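In this view, the complex is presented without one of its protein chains, the others remaining in place.
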Amino acid sequence: MWFELNNYEWQAIRLSLIVAANAVAMGLPVAILVSLLLRWPRLPFRSVLNIVVHLPLVLPPVVVGWMLLVVFGVRGPIGSLLNDWFGIRLVFTASGAALACAVMTFPLMVRAIRLSLDSVDSGLEDAASTLGAKRLDTFFTVTLPLMAPGVVSGAITAYAASLGEFGAVITFASNVPGQTQTLPLAIFTALQTPGGEEAAAKLATISVILAVGGLLLGEWVGKRLRP
Amino acid sequence: MWFELNNYEWQAIRLSLIVAANAVAMGLPVAILVSLLLRWPRLPFRSVLNIVVHLPLVLPPVVVGWMLLVVFGVRGPIGSLLNDWFGIRLVFTASGAALACAVMTFPLMVRAIRLSLDSVDSGLEDAASTLGAKRLDTFFTVTLPLMAPGVVSGAITAYAASLGEFGAVITFASNVPGQTQTLPLAIFTALQTPGGEEAAAKLATISVILAVGGLLLGEWVGKRLRP
Amino acid sequence: MTLDIHLKHTFPTFSADVDICLPTPGVTALFGPSGCGKSTVMSAVSGLLKADEVRVVLDGVVLSDLHPADRGVGVVFQDGRLFPHMTVDSNLRYGMKRAQAGPVDFAETVELLGIGHLLDRRPGKLSGGERQRVAIGRALLRQPRLLLMDEPLSALDAGRKDEILPFLTRLHDDMRIPMLLVTHSIDEVARLADTLVLMRNGSVVAQGPVGDILTRADLDFASANQAGAVIAARIVSHDPTRGLTKLDAGGVMIWIPMIEEPPSARRRIRVPASEVSLALDDPGPTSADNIVSGVVLNLRETPDRRMTLVEIAAGQARLLSQLTPDAARQLRLEPDMPVKALFKAIGVQVV
Amino acid sequence: MTLDIHLKHTFPTFSADVDICLPTPGVTALFGPSGCGKSTVMSAVSGLLKADEVRVVLDGVVLSDLHPADRGVGVVFQDGRLFPHMTVDSNLRYGMKRAQAGPVDFAETVELLGIGHLLDRRPGKLSGGERQRVAIGRALLRQPRLLLMDEPLSALDAGRKDEILPFLTRLHDDMRIPMLLVTHSIDEVARLADTLVLMRNGSVVAQGPVGDILTRADLDFASANQAGAVIAARIVSHDPTRGLTKLDAGGVMIWIPMIEEPPSARRRIRVPASEVSLALDDPGPTSADNIVSGVVLNLRETPDRRMTLVEIAAGQARLLSQLTPDAARQLRLEPDMPVKALFKAIGVQVV
Partner (left out) sequence: QAPVTSTQTVFAAASMSDALRKVNDAWVAHGNASLQFNFAASSTLIRQIDQSAKAAVFISADERWADWGIERGLLVKSSRVSPIGNRLVLIAPNNSSLTRLDLTKTTDLVALLGRNGRLATGDPAHVPVGRYAEQALTWMNQWTAINPRLARADSVRSAMLLVERGEAPLGIVYETDAAVSTRVKIVGIFPKESHEAVTYPFVLVKAQDSPDARAVLAFLIGPEALEIYRSFGFTTP
């Protein structure tokens, strides 16, 4: 049957979902934080941060994967710390794939969140502070709910883009079936094989179905959040 | 010198800028239109359109390039029409590269624009209509300026992402130095060549500089547009 | 000619069912407690509310068949709705550019509203009252054939109001632009409106000429200290030494502080019931410039028994006086009894 | 105890330089034309305006050293600022949850503001006046130690105002919460405020007890028909048959419509100058329930020469009467002359 899936394909689906979900879960809080930082006009090195945030968007995915390897590899500045202190190795693991996706989709999240953040009426935050809410309290009860459409949109974009992320994942996490072989890697592998078009089409269809699920969820949440 | 560029590299820079600019120029009006359509809740096939818009985000770039090749190739349904009627060939041309970038960045544009569009106060559009402005007039004088932050953000995201777009471009437009070899393709080619890392790093740096120029322009325009 | 409004609309917890027929040109005040549906009526007339059932006819033209942009209706929204991305100048000119040339002049309007120094500013940097004035200007400069104003003067000080009200009156008198005005101020009603529509809970409780409605003791106006007589008058002569102008109000001579109008010009005046004292005999030297002899037409005690409203016929004019029920008893007032109505010249409002 | 406000701030085209010292607890009205800087002062006190120079001291506590959240200041903003993503209920409880328990009761406030049926709704679906009432409720329930209200009643009808004003008075009287109130209504000033600050163009033109300021003829109040005497009075007795209550106002007996207060309770009353007529002799039977003998203290003609304001001493009380300059001449009024001040019981406002 056309829609029979082999074991590796099931694994790829499961893995893709896990990786995409983890990428969003990892990236979103940081993206919110960075958006808030960037909103603050007197932040030192503001433009540097802004550039760094956008790097993954600008550079070819393979280069990003390459840079991740340099930074998060066992010999990299962060990777060696993670390895020495916690025994965490990211390369060749699903967490590494999620990290690659999180990094690649990070600029998309930040852009969406900033867009919403810019449209938050600061008068409402002011009102909250006269009602006794301190900075964090105001953030969680007023700012965050009002910027929620951007957060949701950013999360959904990141989820969808993670489902399609190829270059950075294969470079950083490599293509280990069952561990880091997400759907796009499986699709790519199929395409690189003479006669693999049908398998590729099947996997691409699955990818689209997974994404549509996320989109619908996002639209639904977005609608509920709108005041 | 480290920063001496050969002819091909200069061409890649020029081409990347042209391709990115064209991608934005092509994609943006359509993205605005589609965003407006999607805002209309009773649009028939609304969810289908929504899914189609997001496809390029979800699918691995190579697959998108592949689909473009099938649709816009000289044997494809649209490609053959363009070829027969106007003698336009997109595959293997700079216009094709721009098309690939436009398609790949389309979901990003639509998402940004919709986010801004959702935060436009419809009361202001109402006010415009009582002042004698018809639908299009209201759109251009009220809605568009108020959603401008999203349009600008979408354009900048698309520009930056176009500068980094690899898979779809190399598949659909191929990697012809001076014609379709944009910066990411040149970076890829350099990386594939033994000892090409330095050249790749140089090109990546240039890519970042070009992107930063766009980002700064975008921030500047965005700031001027904010009421 | 008339403005007819038929509206039925239901919100989850509120429904409006309104039939209003108003003479045009004229100024109609919509009056009623918060949440009674005034803004809802305005939205329906402007075409912005997609009401369940709505028919608006202005002088034979079925407005409700037209797109809001084609209705030629100028709206001052309760919540301002200035375009935040445009300067004050662009806001003001927005409707003007899209309308045919009309009687409302840009320079004059800006001058009168005192917003000349704000033209280059964005609405975000205006004070509340400044915003409201710009909103009024924008609606006027749109050269409307019908003006809808939802509490247009609520954020303005008395001085500014005193400047704007006569301008609105002139729009009405000279340019014959009909207006529908939501206000909570009986003073504005009296000074501007010909017709009063009293709403409550989504329906119309009373509608009619301002004079009639304001003197009806069964409505809330009397107890709210807002009753008064509105009388059409003609200028008879000026007395510069005394600083007074004599009016003929239906055969009764009434003195008011001098106004700059040629003799025989017609003005409407309002004599608030609170200003009018009653006496049985000539009271001797007093500060009341006007001592009008009349006959008690009727006495009405308000439901809360705190006030008696006495209607007095003097010539063709009707005056209203409000007093304590006790004073009415002391004077033994009863219909057809002759009385003197006393009131000061400065108590008379020229509207 | 006092509330001291020192503020210097410059906007591109406007600068405020304000020094205000107000007695607390008490209600202070900020009064002045649109754009004169009232909201700017409010923002500085609440801490939301990062002013060039600002020092706010409330009863010895330097508020301006505190974060806005710690100032304990309840604010009713001119532009509402309800949280659009919360229900009315959550809006109301937002500040309450973050404050210590206090004297303002949720159920009572909701009841009084008439917003009980709106609790589950989002602000986007409220009428203008409903929004304003929720904003008032939110600020009150925050249990403030200082209440700032920027035109809190502007969108409300007279009936609703009449319900809310006494509640605010009670907050002031019973709970001793000081208030700073921006309003354009002299009626609200008279009914609520002890102290009046008159602003113009970013500076304070006059400040002092309401009674003093309102009777000053050099200010705009007189010409705007807003002058009046505010007098402290004590209830002497009730006369249920006549429906009147007798007050002792500094030795002068004044009748007002009956109020439900025990004898010897103290109330402030306001006698608008427009309500008071003057006569030289006893006028015979008249509707004026109050005929007070007094002595002319002084006469002031307004700059526009349309009105003469006469101050009359009667016992310890001061009354104001406004008349045309002509009437003043006719009566040959001059200082120290004995006169009768006539006014109706229903003309007296209990504030």
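Each chain gets a letter, A, B, C and D, in the order it is written, and its residues are counted from 1.
Definition applied: contacts are C-beta pairs under 8 Å (C-beta built on N, C-alpha and C of every residue); 3 or more make two chains touch, one makes a residue touch a chain.
The shown structure was predicted, so the numbers you read here are calculated from the model rather than taken from an experiment.
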* Can you list the shown chains that the absent chain is in touch with? -> A, B
* Asked: So which of A:16, A:189 or A:207 would be touching the chain we can't see?
  -> A:189
* For the chain that's not shown, point to the residue among B:41, B:87 or B:195 touching it. => B:195
* **Sole residue of B:5, B:74 or B:216 that reaches the chain not shown, by the stated touch rule** => B:74
* Structure fact -> Against the hidden chain, chain B presents residues 62, 66, 69-70, 73-75, 91-92, 170-171, 174-179, 181, 185, 188-196
* Name every residue on chain A in touch with the hidden partner chain. => 62, 65-66, 69-70, 73-76, 91-92, 167, 170-171, 174-176, 188-189, 191-194
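Just so we're on the same page, only the chains that are shown with their structure count from here on.
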* Express in whole angstrom the distance between the two chain centres, defined as the mean CA positions of chain A and chain D. => 58
* Asked: Can you give the whole-Å distance between the Cα centres of chain B and chain D?
  -> 61
* Residues of chain A engaged with two or more neighbouring chains -> none
* Listing for chain C: what residues touch at least two other chains? -> 79
* Asked: Given which chains touch which, is the overall layout a line, a ring, a star, complete, or other?
  -> ring
* Structure fact -> In contact, pair by pair, are chains A-B, A-D, B-C, C-D
* Structure fact -> Residue positions on chain B within touch of chain A in the complex are 47, 50-51, 54-63, 66, 107-108, 111-112, 114-116, 118-119, 149-150, 153, 157, 160-161, 163-167, 183-184, 187-188, 191, 200, 204, 207-208, 210-212, 215-216, 219, 226
* Asked: Residues of chain A touching chain D in their complex?
  -> 121, 123-124, 126-134, 137, 141-142, 145-146, 148, 225, 227
* Which of the residues in chain D end up touching chain C in this complex? -> 11, 13, 31-35, 38-39, 78-79, 114, 117, 121, 125-130, 132-133, 150-151, 154-160, 162, 184, 186, 220, 224-226, 242-244, 255, 257-258, 274-275, 277-281, 283-289, 305-307, 321-331, 342, 344-347
